[in-house]
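Below is the structure I would like to discuss, written out as structure tokens.
Removed: one protein chain of the complex. Kept in place: all other protein chains.
Let's turn to subunit A:
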Amino acid sequence: MVTVDTAVAPTSSTPGQEAGGLTPGRVLAWACLIAIIAITLFPFYWMLRTALSNGTTLATAGTSWLPVDFTWGAFRRVLGLATLEEAQAEGGTGSAVDFWVYLRNSVLVASLITAGQVFFGALAAYAFARMRWPGRDAVFFVLLTALMVPPIFTQLPNFLLMRDLGLINTYAALVLPFFFMTPFAVFFLRQFFLGISREIEEAARLDGAGHVRTFFQLIVPMSWGPITTLALLQYVQAWNEYFWPLLVGSERSVRTLTVALGVFRSQTPQGSLDWPGLMAATLIAALPVLLLFIAFGRKIVDSIGFSGIK
């Protein structure tokens, strides 16, 4: 069982081996850490550098560390702001990219999935953590088994289900399988709800509040931290999902950004890919998640330990 503080409280500790000072070992260790961080971050810089380069001269410039022949052209192409001539002059195809449509689809799908998962997950978590009813632990266990099933196993039949319902290439197909239930959300919130003291709830009970009121007016406001964290994690995951949207949402009108990037890549199987355009598109696709991360990084980092150590 998780004790929340293992993940959330780095307080109990002064930094590791501060007593040793700058020994050769510590210098070496820092060098290692910095090297790993550099390898972690360099590709992001390279993505930006390429996106700001001119496609026609990029190939000749090799390892130039700065953007080659600096231009906003790639971003303009991706956002549909460039004219055909402009695009072709910088090595783009000039074919229209429905970026804004894909962006809208991604935002819509990820938002709906997150809202459903967090809301229904919180309801269920409350029933499992704070209420007593026959069969509770058995039902909880059965729901958790869904964690073990590899997604592809259920996604093949789910595809047929969506097809039978006539929902292929609709938002409903993209959202529904994730909307009501994710074992992780239930488990995650249940752990937090278990930690809430009974007395607070008893007090509410004495004031005549039923479970519904207790949940909405007491538990939810008290658990705003974990709920936001869960929402962030699920949003990032929904935003990044590729396999399911590829199966049921390949049509342009419902295509998400991840699927669009895959299509973009496969349309030019050989030779002259528009690398600056592609990198500009990947950067924009990654941007919302990176912004969320900059805003809520601490919550996300802290929750990682929690999600793993069950």
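Note that contacts are C-beta pairs under 8 Å (C-beta built on N, C-alpha and C of every residue); 3 or more make two chains touch, one makes a residue touch a chain; residues count from 1.
One rule holds in what follows: contacts and distances are computed from a predicted model.
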* The complex has one chain missing from view, so what does its UniProt entry call it, picking from "Carbohydrate ABC transporter membrane protein 1 (CUT1 family)", "Tetratricopeptide repeat protein", "[FeFe] hydrogenase, group A" or "Sulfate adenylyltransferase subunit 2"? -> "Carbohydrate ABC transporter membrane protein 1 (CUT1 family)"
* Candidate in contact with the missing chain, chosen from A:176, A:230 or A:254 -> A:176
* Asked: Of the residues A:81, A:152 or A:200, which one touches the chain left out of the display?
  -> A:152
* Structure fact -> Note that subunit A touches the chain not displayed via residues 6-7, 10, 13, 15-17, 25-26, 29-30, 32-33, 36-37, 39-41, 43-44, 46-47, 50, 58-59, 62-63, 120-121, 123-124, 126-128, 131-134, 136, 139, 142-143, 146, 148-161, 176-177, 179-181, 186, 205, 208, 210-212, 215, 236, 239-240, 242-243, 246-247, 257-258, 261-262, 265-266, 275, 278-279, 282, 285-286, 289-290, 293, 297-298, 300-302, 304-306, 308-310
